[in-house]
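Below you'll find the structure, written out as structure tokens, and then a few comments.
All protein chains of the complex are present and in place, except for one that has been dropped.
In this document, chain identifiers A and B correspond to the written order of the chains, with residue numbering beginning at 1 in each.
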Amino acid sequence: MRRLVPRPALLAASTAAVAVALIPLAYLAVRTAEAGWDRVVAELWTDRVGLLALRSIGLAAVVTTACVLLGVGTAFLVTRTDLPGRRVFAVLAALPLAVPTYIAAFAWVSTLPRLEGFWPAALVLTLCSYPYVLLPVAAALRGADPAQEEVSRSLGRSGWQTFTAVTLRQIRPATAAGALLVALYVLSDFGAVSILRADTFTRAIFVAFDLGFDRTGALVLSCVLVALTVLLLTGETATRRRGARYARLGGTRRPVSRLPLGPARWPVIAVLVGIAGLALGVPAVSLGRRLAAGVSRPGALPEVLAAAGNSLTFSLAGAALTMLLALPLGLLTARAPGPLTSLLDRLAYLAHALPGVVIGLSLIFFGINVAYPLYQTWWLLALAYATLFLPLAVGAVAGAAAQSPVGLEEVARSLGRGPWTVLRTVTLPLTLPGIGAGAALVFLTGMKELPATLLLRPTGSDTLATELWTSTAVGAYAAAAPYAALLVAISALPTWLLVARSGLLDKEARA
Amino acid sequence: MSDVVLSGVVKRYGRVTALAGADVTVPSGQLTAVLGPSGCGKTTLLRCLAGFERIDAGEIRIDGRRVAGGGRQLPAHRRNIAVVPQEGALFPHLSVADNVGYGLDRAARRSDRVEEVLTLVGLAGYGPRMPHQLSGGQQQRVAVARALAPRPSVVLLDEPFSALDAGLRAGLRHDVREALRADGATGVLVTHDQGEALSVADKVVVLRDGRVIQAGTPTTVYREPVDAWVAGFVGDAVLLPAVVEQGTARTALGVLPVTGTVTDGPVTVLVRPEQVRFVAGPGTVTATVLRHDFHGHDALVGLRLADGTRITARTLDDGADWPVGDEVTVQVDGTVRAFPTQAASTTSMLVDLAA
Partner (left out) sequence: MPANRRIARALLAASLLTVGLAACGSGEEDTTTGPDQSADKQITVYSGRNEQLVKPLLDKFTEQTGIAVNARYANTAQLAAQLVEEGDKSPADVFLAQDAGALGTVAKQGMFSTLPETTTAKVPATYRAGNGQWVGVSARARVLAYNPDLVPADQLPASVFDLTGPAWKGKVGVAPTNASFQAFVTAIRVQHDDAKAEEFLRGLKANDPQIRDGNGKILEDVLSGTIPVGLINHYYLGEVAKEQGTTPDALKAKLHFFPGGDTGALVNVAGVGVLKRSADNPNVQKFVDFLLGTEAQTYFAEQTYEYPVIDGVPGPAYVPALADLAVPQIDLNDLDTLEATVTLIKNSGLVP
């Protein structure tokens, strides 16, 4: 094994990070054990659980498929065609990332009152989460070696054949990574499924809390989500192995030739505008109407600002802590791949499909029993965000570190610099854009997070998300609208950063 | 001033043995080329020397100090060995000056050492630029300057010119050689290009299958290869079956004087194409012209002897005087080298790896 990075230290730090990500699993284990075998069997061995599992898997499958189609399609249009205004469309396509599912779902039921069930939930979840596929795929499409496509065309394959045989293969790892995040997100999402009443596992877990104050039942059900996660991870790992490395040989970045859309560009634009309208327009119009219709008003400006400030602070603290934990694991994944590393990486994902309320309770358990001085401080909330979002951050760091050549670190070592100095002076500066992207993603997701925030925030601190919840719970929709707007507006900033990071905004040399 | 000595170095990757007991001595203050075909283990040798890989057996000493082997593994950054990788690998986030100053301590960075080495590689004044503003050749020069800057015991150059176009390559090769010499640096150049090795190195080490086959000056390796394979690898070679009798070899090209003492019996002899000369008028050896390979500065002419043996001759013109299909008369100048015939090589062969 090449000892370029300070490996034992990284391994130790990564193990610590994974331990944080596994807190919820430890909690589930403790509570499930308390419940006893009979209770677990009684709770899980029912037709209802089987049905819920099928429906959850079905929803995850439908949404993931739709997100892959929409994400890959849009990514292709904005990176590989002469679509007019493609930078604008790139930003529009990524912006739904800033819209929490509970806002989107609420906007939809406000607009179409009879909307409910599986397919509407699938629609809203797709509209909110396809950027998870779009962004990595767009970056991969920009980074892919055009020479491979040219070879394919020169060997007599048509454009479409080349796309399916070469291009799709080149972007497969990026697609699979994005799809995994979408699938896990769908399993964990509560906002859309509860408002649109799609009876999934997560909803059943919340119902167990809300209806019966039945913590044990809820936690036992959560174990099934962990099992489903293991299945998904196994599937994604298999793709990853087959997808191995599609690195570009040689150094120079050559602009790809863009596919001329010709007269097809008008329907294409219409479709993209339509998607943006559904994903962004519907929530915007709905919020506007609510604001106009109601007389309730949000708290005074200082109160709104305090909530915005808390949202920023908690999410930034969460992003910082998450990046701190993700960095060693990401570097390890990129620099010292092996069975141990990939085990650690996979373990970091395990709790990712658990709903926020379970994460919240497990961190309460952790805070009360292990880290009492941190309990109900923002440290614990930041730790919860780290637990929830570690995989997002690890992926970003590993991706960036994998792109910066190992050779640079070797040269630095040969010039007499020790592992830590190399890490500080070469690896970190080169991984910085990836760290930034990961931080932006975690920050953004933290801004939107509600259930764990409600349980863990310092007593008396409101955030935009909690204020939004507070207002909508009593039907004060007009009071809620400014919080929602502010939440989306602030989240739009890191979204823009992510778009820029995937290179979608770069001006390119004329080919 | 430091000698680098590798003795019996073994490196395995799983079941594959990359180095099977390599012995190499790199004399201090000189440039030693490690030459071999792809997969011969030369890059592994460089990586072991640099400290990027841990060796499985043997030892490496620099200036008498053991840096690897015998349970010891001095990490790369303590070996005082600087690497110039194939693609230059400049730090993209640092300016040229910061790249060059990377291996220097704070005081040295403020001295004029940076400008000094930049001048050595012909890039005085380029300090403030960023790597992406430089051409490929300039990037390689900066990489060399960066390696030289901290005055390492050894500079390792890993095929540093292979990505450049031919014209640039020759010039840069020469400049780098001069820069190393001017700085009194010890260098190891890993390459698969025999022309490069022969032209710039003070010493050439030929590596095959993880073993050193021959080590010596470029002239020795070219003129006195230890076996037919080396003969073919370091240059164009005509290898002919022959029988030695009392210092002369009877071949299809006539009876030729043999260098050194060779026991009588069947051998393979090496004739360099430049030894084959076209002669006017009748002679002992006639051949039919098969083809021309024009190289600009010279040309190789493929010939078939009367008995069907194929040989190559080098001429300094374009070879147009001997059209394809013509009968010509040739003669061999100078002495030839004889190798014991291996069981396998019964017929003559033309090894032309360099072309």
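Here is the rule we use: contacts are C-beta pairs under 8 Å (C-beta built on N, C-alpha and C of every residue); 3 or more make two chains touch, one makes a residue touch a chain.
Keep in mind that this is a model prediction, so the values were computed, not measured.
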- Query: Considering the full assembly, with which of the depicted chains is the omitted chain in contact?
  - Reply: A
- Note on the structure: The one residue from A:T64, A:Q148, A:Q376 or A:T445 touching the chain left out of view is A:Q376
- Touch with the missing chain holds, among A:R7, A:R87 or A:R215, for A:R215
- Note on the structure: Checked against the full complex, the residue among A:P8, A:P113, A:G156 or A:P339 that touches the missing chain is A:P113
- For the chain that got dropped from the picture, name the residues of subunit A it touches. 48, 52, 109, 113-114, 116, 194-195, 197, 199-200, 203-204, 206-215, 218, 293-296, 313, 316-317, 319-321, 323-324, 357, 360-361, 364-365, 368, 372-379, 382, 432-433, 435-437, 439-440, 443, 451, 454-455, 458-460, 462, 466, 470-471, 473-479, 494, 497, 500-501, 503, 506
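Please note the rule applied: only the chains that are shown with their structure count from here on.
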- Item | Separation of subunit A from subunit B, taking each centre as the mean of its C-alpha atoms, in whole Å | 53
- Note on the structure: Listed in rising order, the residues of subunit A that touch subunit B in the complex are 2-4, 251, 405, 407-408, 410-419, 421-422, 425-426, 429-430
- subunit A partner, complex, touching residues on subunit B are 50-53, 75-83, 85, 87, 89, 91-93, 102-103, 143, 146-147, 150, 152, 156
